[in-house]
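Removed from the display is one protein chain of the complex; every other protein chain stays in position.
Let's look at subunit A:
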């Protein structure tokens, strides 16, 4: 593509495939590097269900869960910290350990609000209610893995999942200007199977949700 200054630049394309990638065959070194990178980007879930003992996510028993609330992103995590979580009614039962270019989480459950973390809590009065607070960024290539590993630990029959997330107002597409939108501005998406009343209007076309909440 030629710019107005007369220079020729490669225009970023929505095609998503770099032409250099196509031609090159993978050498054994490339494969080794890729494998190492993939290992580094693997997600580990550490459950601390029994006091003192921690089990890997490959435990055979599935967690009995009736309600699973997932708060994704710093805003949703902060909301859940301020209005829902407290040390009396909720206990920490698990943590996700991951690394990507944007953040790293640790396996400690004693976190500060400014840290990147992904923790699981359980309601003490009803242990089938689980809550996940995920303030770290889960990269594109890790989202599917996160999904499979987290939901792989749960019994999915009779499970109700609620996902809380935020998006920038600038991304919201509407006929009117975004300055006139009411506050708080809430929208929802629900599956056919969700029969209960939704507390806010549904998200209209052409707006979409992406990344981990979408996964």
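Heads up, the rule we're going with is that a contact is a pair of C-beta atoms (placed from the backbone, for glycine too) under 8 Å apart; a residue touches a chain by one contact, two chains touch by 3 or more; residues count from 1.
Criterion: contacts and distances are computed from a predicted model.
Novice: Leaving aside the chains you can see, what is the UniProt protein name of the one that's missing? Options: "Proteasome assembly chaperone 2", "NADPH oxidase 2", "3-methyl-2-oxobutanoate dehydrogenase (2-methylpropanoyl-transferring)" or "Exosome complex component RRP40".
Specialist: "Proteasome assembly chaperone 2"
Novice: Pick from A:87, A:114 or A:175: which residue touches the chain that isn't shown?
Specialist: A:175
Novice: Pick from A:168, A:182 or A:206: which residue touches the chain that isn't shown?
Specialist: Touches the omitted chain: A:206.
Novice: By the contact definition given up top, give the residues of subunit A that touch the hidden chain.
Specialist: 1-2, 11, 13-17, 19, 22, 34, 140-141, 143-145, 172-180, 189-192, 202-215
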